[in-house]
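Here the complex is missing a single protein chain, while all its other protein chains stay put.
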Amino acid sequence: MFYREAGQFKTSYEADQSLFPIRQDRIGIAVLLLIAFVLIPLTANDFFLTSIMIPFLVFSLAAIGLNVLTGFAGQLSLGSGAFMGVGAYAAYKLTSIFPDVNVIFLVLVSGFFSAAIGAVFGLPSLRIKGLYLAVTTLAAQFFLEWCFIRIPWLYNYNASGAIEIPKRDMFGITVSGAEATPLARYFVVLAITVVIALLVANVLRGRIGRSWMMIRDMDIAAELMGIRPLQTKLLAFGVSSYICGVAGAMMVFFWLNAAEPSSYSITLSFQILFMVILGGLGSLGGSFMGAAFIWILPVFLKFIPGTLGIDIPAETVEHLTFMIVGALIIFFLIVEPHGFARLWQIGKQKLRVWPFPY
Amino acid sequence: MNAIMTSEEMPQVAAPTAEREDLLRVDNVSLSFGGVKAITDISFDIKKGEIRAIIGPNGAGKTSMLNVINGFYHPQVGTITWQGQVRRKMKPYEAASQGIARTFQNVALFRGMTTLDNIMSGRSLKMRKNFFWQMMWYGPAREEEIEHRKKVEEIIDFLEIQAIRKTPVGRLPYGLQKRVELGRALAMEPDLLLLDEPMAGMNLEEKADMSRFILDVNQEFGTTIALIEHDMGVVMDLSDRVVVLDYGKKIADGPPEEVQASQAVIDAYLGVSH
Amino acid sequence: MNFKQFALGTAVAVALGSSGFVQQAAAEDSNYIPLLTYRTGPYAGSGIPIANGMSDYFAMLNERDGGIGGVKLNVEECETGYNAQKGVECYEATKGKGALVYNPYSTGITLQLIPKASVDKIPVLSMGYGLSAAADGNVFPWIFNAPDTYWDGASVVIKYIAHQEGGLDKLKGKKIGYLFLDAGYGREPIPLLEDLAKKYGFELLQYPVPGKEMQNQSSQWLNVRRDRPDYMVMWGWGAMNPTAVKEAVKTRFPMDRFIGVWWSAGDDDAAAGGAGAKGYKAMNFSGVGTEYPAIQDIVKYVIDAGKSETDKAMVGSTLYNRGVLNAMMVAEAIRTAQEKTGKKVLTGEDMRIGLESLDLTAERLKEIGLDGFAHPMKITCEDHAGSEPVFIQQWDGAKWNKITDWFEPMTDVVRPLLEAAAKDYAEKNAPWPARTEPCPN
Partner (left out) sequence: MLYDIFIDPFVQMVTMPDFFLQVLWEGFVTGILYALIALGFVLIFKASGVFNFAQGIMVVFAGLTLVGLHEHGIPAYLALLLTIVVMGILAYGIERVVMRPLVNQPDIILLMATIGLTYFLVGFGEFVFGGEPKQMIAEQLGLPTGSTAFEMGERGLVILQHIDIAAALIAIIMVTALAIFFNKTRIGRALRAVADDHQAALSVGISLNQIWAIVWFAAGLVALATGIMWGARSDVSFALEIVAFKALPVLILGGFTSIPGAIIGGLIIGFGEKIGEIYWGGLVGGGIESWLAYIIALIFLLFRPQGLFGEKIIERV
């Protein structure tokens, strides 16, 4: 009843090709942005910001990055964690070489390093497909991880082998390092995520996005229609790695403050992949939903026993969380293999015809 | 097939085919896969503006021939001359930029995309705006998008598929998918359009529609068409000239009536009812 | 699945979960100690005994004495799985509840907490791990790594080897192999070992074990076999330790020349080698066995009373006792802080004062029933590590035995390095806040 598009007509191709052609969607997105930019900053406590919202946004961005590659261009990657790491180490090196340059600028620049490395590891994708490609990206994952440990230059020869983020100010406000308030970091992360998500959405609805989807859906037909497979795939690898790189840099600069090579391990790659699959391959909104599910659900689960006043040892909660998350992953794959994005669409469809069943 | 015969859109050949300019020549082409010969020493030409049919029983090498023209397979022997120039070994995507478009035997649409996007994908080569403008969207990228959208809408109107514009092609019935595939190839505004069994699996009515579209394309846009088809009625009605393959060899070449009368062709098709 | 049910279920789950975010205010009448433990994941083997040791000691204090200074201890475990992300999450979730001190038990998590500690004003006690440079209290007022840094440990090993060989000058020309977990933790001692190698003329051979290959060390040990080092030193953790001991046995390396750091001193680590592991040595700074009154009290008040998950057989093992030592240091720091500030219910800032004036004398150790359990230790404003002596223990096939007296670290070599490293850290992380906290006393 509330979600009906009847009576909304488009009179131009411009209107028809906008990101949110339906009015209710436009209102919905405006409300979400309002919540993100106004309501949450006004009401949330530090824990909610630092342990829920900031990681959620960082992961959302990383999931968008992987979704560009896997969901839109159809190239399976298990190396997104390492590409995030490249971004993080690049940003760290940049800020130690240019301490006075705006840190957000450096974070955005660091993505280019990640993009270059991503493109290099994307080269075999011309000949290798599917699970075989997954092995290539695994090689990237393990090799890069090894580099993070073995090239001390990357971490400025710190005895600890880790990178630690110094304090950096922007317009008189501390945005990175331990002194940065959760709110300042939240705004930085939110702004970067929203802007990149918007730009990616633009790319995806135009020629380049279409060429990725062509490669994904039927690579031979795409090639016979004039799409150069190597360039197109490499561009997808580059863009995807850029986004992952920025997400990785944000992860250490605005969330964790310090990172070891193991922060960017295969586990992270899997986490991101889960977000993409559960959220929905080929859906930007799904990336956010997937990130919310994979990151926030375990945090929720941790608190449930405490809320109900049940005294369960911490490790049992952890075991149960693992089991529940694993079971839910299987459950959702069975219920809707196309992810939350599809569930959301089904939900919208139900709303559209409500109160009638069909 | 009489429905088409009596149609007013019967091909009215402007000039005798033989006098027209060659668009594509295939000379002594042979192709084999690890010892298995798919095509043996085949030569024929496609003239500008004609509808050229390639026929033959299953496994005769028809699709392989299209793949060779397309640049998807590389013949071991022989030359291909495109618009007067001998073509070197090239990548499939280069064929597209030279103006060769095609449809596929088994529908090869981009299943995850809508009809509109599928046809828009045919415009890929004609769109130039770089990554930066794409990212910004507002401005040049959008203008370009809308300019091409207008072209695509013309094709949608032409093929009468307005109602399924926003439908993901995976959900369309087979006949419509074939039509969308034709639209996608048309969006490339090709010089040569290769159609691989455009009417396979269609009912009579759909075949009639498709035949009409093919003739319209040939006449209105002047597009040269090479098509593979099993339905002899359609082939005889549509095409200007027919080349017949059997076991990878050419067994006949000429106007439909001539070919139909050829003993070699009758032998090759013996037992196949048409 | 019915969409309506699904939506409803989701809503209920979200509502349940979100109510958990409402943080309980710290109870007014207790001191809150969050324990970042890991009883899951690849390092659980080392994490479980430590977690048990810590929580059992605190539980014993609550049961026997009613807490410290008449104030109960409110101890809460938060599972990190040795994962830095989860560690930070645990930190953020607990710091608002009036946390007194953090014991991260992971170098990775410690590094994350180092910059946060001075902002949130909650000290971090990384007992014998973490960042060595943190020993410099002038640069790191909130971080404590008593009783020893890894550099202290590395110097003790070399000293012990020299002792075996008959003097530091006898090290010349010797080959010492260093097998380490290829991560910040294992790499940290390398600069010091290299310095010492240059100084005393021995050759240092490095055998890194990648974190993913912890249980697949045959390459490293093949290299050991080829290089034939005179001694092997190990900086391992979790599943790396038992695998290394097994491989050493397989390679027929003389076990009495194989010396582990205090984190490779677990009972399970050595037991994995079976009879062949007899002779394996490790450094240690906490007593082994159950023959201490305080440990007996744990058994009496906590374990026999059924108030702990701990398997009784685990009590007295190296890592369990390590946990007890850690808990005891926290408890003593609380007591000291209570004396210094006159308050009973403390804050993180009070706790820092307590830690900085911690002076565990032999008498005090005797008083609390841990005579000889640890070397007397004293933390000062400048020196947060203490660089206390360490002893060597040896596995006899069934249990660990202390085989040497206490060895002093080479403080003269280590201390300047520590200070230089601290300075280096501050410079690299410029602008690093200068110490503003006044020294107690």
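First chain written, first letter: the chains are A, B and C, and each begins at residue 1.
We take it that a residue touches a chain if its C-beta (ideal position, glycine included) is under 8 Å from a C-beta of that chain, and two chains touch if they have at least 3 such contacts.
Quick caveat, the model's predicted, so the values are computed rather than measured.
In the complete complex, the residue from C:K250, C:K344 or C:K423 that touches the missing chain is C:K250. The hidden chain makes contact, of the residues C:H163, C:K212, C:K278 or C:R335, with C:K212. Across the interface with the omitted chain, subunit C contributes residues 39-45, 47-48, 182, 206-210, 212-220, 222-223, 225-226, 238-239, 242-243, 246, 250-252, 268, 271-272, 274.
In the full complex, subunit A makes contact with the omitted chain through residues 70, 76, 124, 127-128, 130-132, 134-136, 138-139, 142-143, 145-146, 149-150, 220-221, 224, 266, 270, 273-274, 277-278, 281, 315-316, 318-330, 333-334, 337.
By definition in this document, only the chains that are shown with their structure count from here on.
Chain centres defined as mean CA positions place A nearest to the mean of all protein CA atoms.
Chains joined by the most contact pairs: A-C. With each centre defined as the average position of its C-alpha atoms, the distance from subunit A to subunit B rounds to 42 Å.
Work out the mean CA point of subunit B and of subunit C, and you get 73 Å between them.
In whole angstrom, the spacing between the mean C-alpha positions of subunit A and subunit C is 35.
The multi-chain contact residues of subunit A, meaning those touching 2 or more other chains, do not exist; every residue touches at most one other chain. Within subunit B, not a single residue touches two or more of the remaining chains. Residues 70, 72, 91-93, 95-97, 101-102, 104, 108-113, 117, 120-125, 127, 129, 131, 134-137, 141-142, 145-146, 149-150, 184, 188 of subunit B are the ones that touch subunit A when the two sit in their complex. Residue ranges on subunit A touching subunit B, taken from their complex, read 13-14, 17, 199, 202-203, 205-211, 213-214, 216-218, 220-229, 235, 282.
The touching residues of subunit A, when paired with subunit C in their complex, are 45-48, 50-51, 55, 96, 99, 142, 146, 149, 156, 158-162, 164-167, 177-179, 255-263, 265-267, 297, 299-304, 306-308, 313-315, 317-319, 322, 335, 343, 346-347, 350.
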